[in-house]
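One chain of protein is taken out of this complex; the other chains stay put.
The letters A, B and C name the chains in turn, as written, and every chain counts its residues from 1.
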Amino acid sequence: MVLLVVGAVVTGAGILFLFLGSLGVFRMPDVYNRLQAGTKCTTLGAFLTIIGVGIMEPAWFWKALAIALFILLTNPISNHALGRASRKCGVSLCDRSAVDKTKSFREYEKEEA
Amino acid sequence: MSETVVLVFSGVIGLAILLCLLRLLRGPTAADRAVAADTACTVTTALLVFMGFVFGRRVYLDVSLVYAVLTFIGAVAIARFLERGI
Amino acid sequence: MIILVSLLVLLMLCAAIAALVFRDLLAAVIASCVVSLLASILFYFLHAPDVAMAEASIGAALVTAIFVIALGRTRRYEE
Partner (left out) sequence: MSFLESYAYYVGAFGLILIGLLVILVKRNLIKIIIGLSILDTGVNLFLISVGYLASGTAPIFSREGIDSGSMVDPVPQALVLTAIVIGVAVLALALGLAVRLYQNYGTLDMRKIKELKW
C-alpha cells in the first residue's frame, strides 16, 4: 500500500512535468526555446513516470529501469541533432533574445557565408 | 489505484499530446514541427508505460522498449536532411 | 477511457488533414509520422501489442527515413 502511494505520487509528478514540457513547446517564441523545454522537461517527466510505474509494480522494476535508461540515452541525442541542424540551416533567433554566442563559432559562420 | 486517478493522469497526458499537435499545426518552420513530433514521441512512451500498468500485464512493456530505442531514428534523419541534405 | 480514445482519434484525423494541406513536403512527412504514431497508440488500446510494436518501429522510424532520403533526391516544395 505504501509502495502504491509513493509510486502514484512519483508518477503524478512525472506526468505534471510532461504536461509542462508540452506547454513549453506550445508557448515558447523560438525554435531553441521550444527545444529546451521539449527536451529537459520531457526527459525528466518520462523518467519519473516510468520509475513510478516500476515502484508501483515491484516485479516490473528492472524492465522499467531499462526503458527509462534508453530514453535518457536517446532523447538528448535526437534533440541535440535537431538544434544543431536548425542552427546550421539558418533558423533565426527570436527578436527578444539578448546574446548569441554561437555567432562566433567558425563552423556556423562558414555555413552562413 | 482508483478509477479517478487513472482518468486524471491519462487525461493530462492526452492534453500534452494535444498541445504538441497544436504546435505541429502552427509551427512556422519545419524544425518546429520536428521538435513537436519528437516531444510527442517521448510523451507517447510515458503514456504507453502507464497504460500498460492499467491493463496489468507485463507483455505490454515491450512496446515501450521498442519506442524508446527506435523512435529517435526519424528525428536524426530529419536533422541530417535539414543540415545539408542527405 | 472513451474520452481519451475519442481525443486520440480526433488528433489523428487532424494530423492526417495537416498532411493533406501542407505545401512543404517535409512537414507533410512529419505529419504522416505523427499519424502513424497515434495509430500505434490506438493499436495498443485495442490489445494488439505486437502490431503496435511493428507499427511504431516501421511507421515512426523507417518510413520517415525512407521519405526523407527520397526528398533529398528530389525537390522539397510542392509547386
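We adopt the following convention: a contact is a pair of C-beta atoms (placed from the backbone, for glycine too) under 8 Å apart; a residue touches a chain by one contact, two chains touch by 3 or more.
For clarity, every value in this text was computed on a predicted model and none was experimentally measured.
Judged over the whole assembly, touch between the missing chain and the shown ones holds for B, C. Looking at subunit C, the residues touching the absent chain are 1-2, 5-6, 9, 12-13, 16-17, 19-20, 25, 28-29, 32, 35-36, 39, 42-43, 46-51, 54-55, 58-59, 62-63, 66-67, 70-71, 73-75, 78-79.
Mapped onto subunit B, the footprint of the missing chain covers residues 55, 57-60.
FYI, only the chains that are shown with their structure count from here on.
Subunit C has its Cα centroid 21 Å from the Cα centroid of subunit A. Counting only residues that touch two or more partner chains, subunit C has none. If you check the complex, the residues on subunit B that touch subunit C are 7, 10-11, 14, 17-18, 21, 24-25, 30, 33-34, 37, 40-41, 44, 47-48, 51, 55, 59-60, 62-63, 66-67, 70-71, 73-74, 77-78, 80-81, 85-86. Within the complex formed with subunit B, the residues of subunit C that make contact are 1, 3-4, 7-8, 11, 14-15, 18, 24, 26-27, 30-31, 33-34, 37-38, 40-41, 44-45, 47, 49, 52-53, 56-57, 60-62, 64-65, 68-69, 71-72. By the touch rule above, subunit A contacts subunit B in their complex via residues 4, 8, 11-12, 14-16, 18-19, 21-23, 25-26, 31, 34-35, 38, 42-43, 45-46, 49-50, 53, 56-57, 59-60, 63-64, 66-67, 70-71, 74-75, 77-79, 81-82, 84-86, 88-89, 91.
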